[in-house]
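Left out: one protein chain. Kept in place: all the others.
Just so it is clear, A and B label the chains in written order, and each chain counts residues from 1 on its own.
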Amino acid sequence: MILLGEFALWVALPVSIWGIVLAFVGGHRKRGDLVLSAERSVYAVFFLLCLTSLGIILAFVGEHYEYRYVWGYSSRELETYFKVTGLWAGQRGSLVFWVLLLALFSSIAVFQNRRRNREFMPSVVGVLLTITAFFLGVLLFADVNPFERLPFTPANGQGLNPQLQNYWMTIHPPTLYLGFTSFSVPFAFGVAALITGKTDSRWLVVTRRWTLLSWFFLTNGIIFGMRWAYEELGWGGYWFWDPVENASLLPWLTATAFLHSVMIQEHRGMLKMWNLSLVSLTFLLTIFATFLTRSGLIESVHSFAQNTRIAYIFLAFLGVATMACLLLILWRKDDLRAERTIESFLSRESAFLMNNLILLGSAFAVLWGTLFPLISEGVAGTKVAVGPAFFNRVNIPIGLVLLALTGIGPVIAWRKATRRNLERNFVSPLLMAAAVTAGLMIAGMRGFYALATFAICGFVLTILVNEFWKGTRARARIEGEGPGRAFLHLIARNRRRWGGYIVHVGIVLMFAGFAGASFHTEIDRSVEPGDQIRAASPYGHEYVLTYQGLSSSRTPNMWQWVALMDVSRDGRRLGTITAEQRIYSTADQPIREVGIRSTPLEDVYVILAGVEDFEGAVLNESSAQGAVFQVLVRPLVGWIWYGGLVITLGSLIALWPGAGGPARRKVQATPASARLAKV
Amino acid sequence: MKNSRFYIGLVGVAMVVTFLIWTGFDKAMVYYLTPVELMAKVAEDDTFHDIGVKVSGRVVKGSYQAEGAFEHYFSVVDLAREDASFRVEYRDILPDTFSDETEVVIEGRFRRDGVFEATTVLTKCGSRYEAMPEEMAG
Partner (left out) sequence: MMIVLGAVLVAAAVVLYVVQPVFSGEKAPLVSLDEEFTEAEARRHLSLVALRDVEYDFATGKIDERDYRRLRDELAREALDALQEVRRSREQAEGRPPPAQDTAADDLEQEIAAYRAALRAGTLCDRCGSANAEVALFCAACGRRLESERGEEAAPAARS
């Protein structure tokens, strides 16, 4: 069965190349039979890749350590759950997984459009299969074949990196990959629109839900990654501006820009070229992100004698794809003229454009900072890196402007905002922002960025709540519905708009959470049982952590030392926190598992930094209970996760199929809006 | 022309972003060197003792000493040349994956007394995990 999987991988490449040739030839010569054959190869490739993935999973579960990949990422002691997820634990498997997802989405796109949008399909199939074939080629010819065998059969594998043995880590990469791969579909339709010359609104309508879906996965993937870093990496942060994190942020930024600029094209017939460029750019960035996460190029120029062949292959592909996109767009330049022009700086068009520009600016800054070590080495011969300080300095102001735009965009008028429009919509939010600032300053908060963030959060929330309130009230009045029912109907009748606003609310919550990082406190202490660690929280509370002692235990997979802390706040007992150190049987050094006690306003984050006497603790000697702790108080961290949930909810509402969303067949026959018009 | 004010806005945004990137670089850039390069830089320019640098190298086997969980001393050597090495002093919690012979990236200041005062220590997970697993550097 494993051999069959390997065989399927080899068969998949010629099948996809066959499909590329037939799709383009068939599209050019108008030969329906060739196109049908190409579409069937999409399904066939998906089937073959399912076999391949199944083969890899079976090799993991069946403990076939003669395969280098299985040997490197598994061991007999590993739980079966982690063996199955071994498919995406390392570079080789995750490339297979990537292309499997791509084939899945390609198949769905082909199936959905078996009767619709037929003139696009030859190009769409051709583009999707080209991407597939590229990844298959990489897998087979760039020394990353997951089925590569070792010259002998080791008795056991090396084991999975303990830090990857975490729930968030098993769902974070697949979610991110779902986002990366699903964006290939809108890209393929964009290219098809360019090739066929039908660059009008249609490809936007066709791909709208795909784009949203991809954005949904990307957002969740990034948040899961932050969650993992927070719980597992044990330094109390969630974002480090690491090249790999930046890589996943880049396509998110441009995809967000695309989601918004699409609306300008829909409403005002502008920005056609811009939208096609954005969809191409986002796609290229998803490939770039995959490349960066999977080649280790940036982080490892100095230290790893890495597999550089894969880096050159990826760079070549990126270069060719970029050129192709540019040429296609320039070729169709004349068809992409705007139907109207922007009439005023104070208008929704211009607010959206501003949002686009700022998102791109931020993406550019992140890209520049990430690649700077390479650029400086290439140009000046000296490698210069930029740390988190750079990214924070650039992105915090940009982020604040974007945050303000999440409030301004929804309410500013199309075409030209009048004085009355501005007064009506912005006076009370501005008052709210001023009130928030004043209140926080009286409460003793200082720090420009934190105050600005909370003020803007207040501003945006007021606008959004006001929107919901106005809409509900109007609907309740016209329909004679109760407020609850009116509210639900309001959202259900225009899911994209209201789902989008809910996403904005989530963004506000997340920013408030980020701002909390200005008020971190940290205490390091070495203690014996009975000793207390006192930590002050920025709200004026005092946490007292009483160390109870260590207990140790062993499982087949690891030894663990668990330290127990009793927590009380302002004299009232809250419960216990456990922090651990583990030594996995496949690793030599201890791994820390942090203990987190989460409240809506702040987290108490306990790290067991050191155990004074590991052996003594195992024997439960009372003299060997000394331990070193790091206690962090992290205000508002929880809001980031709540905000993430709200964003998920909002994007699900916008995505939900049916008449209220961006329906395909029905003509948005939503009586709600028509009735509102009577007001 | 009606559009002119709008274009002024666009150019304004572009300029602000450029300005932020530019000044951000001034404040946050650090040299990323190997121990050999660091030695050479320090030899030719004394001010290199005062600025922050980032160095990647390998921990010398058996050189690690600790006093409690918050004071660590070890030596770092160039990956390619054994003769370029220096002592490192670090006063915080070491990453989980730190051990003798791991590859590390340290950030901090190379003092005039020849000791590197590190503010951050990042480990690379060595050959054990083949290529560096995703996101381990954080």
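What we mean here is this: a residue touches a chain if its C-beta (ideal position, glycine included) is under 8 Å from a C-beta of that chain, and two chains touch if they have at least 3 such contacts.
Bear in mind the structure is a predicted one, so any value in this text is a computation, not a measurement.
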| item | value |
| --- | --- |
| Which displayed chains the unshown chain touches | A |
| Of A:W168, A:F364, A:W414 or A:W559, the residue in touch with the unshown chain | A:W414 |
| Residue, one of A:K198, A:R309, A:H520 or A:H541, that touches the chain absent here | A:K198 |
| Residue, one of A:K30, A:R337 or A:R534, that touches the chain absent here | A:K30 |
| Touching the absent chain when the full complex is considered, from A:R76, A:R149, A:H267 or A:H520 | A:H267 |
| Interface residues of chain A (partner: the chain not displayed) | 3-4, 7-8, 11, 15, 18-19, 22, 27, 30, 32-37, 39-41, 43-44, 47-48, 51, 114-119, 121-122, 198, 200-202, 204-206, 266-267, 411-416, 418, 420-421, 424-425, 467, 470-471, 474, 478-481, 494, 497, 659, 662, 664-671, 673-677, 679 |
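Basically, only the chains that are shown with their structure count from here on.
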| item | value |
| --- | --- |
| Gap in Å, rounded to a whole number, between the CA centres of chain B and chain A | 27 |
| Residues on chain B engaged by chain A in the complex (per definition of touch) | 2-3, 5-6, 9-10, 13-14, 16-17, 20-21, 23-25, 27-34, 37, 54, 56, 68-70, 79, 93, 96-99, 103, 105, 107, 124-125, 128-138 |
| Residues of chain A defined as touching chain B within the complex | 72-73, 89-91, 94, 158, 161, 163-164, 173, 225, 228-229, 233-235, 237, 240, 242-245, 293-294, 296, 299-300, 302-304, 306-307, 341-345, 350, 353-354, 357-358, 361-362, 364-365, 368-369, 372-373, 382-387, 389-391, 393-394, 397-398, 524, 526, 587-592, 607, 609-610, 628, 630 |
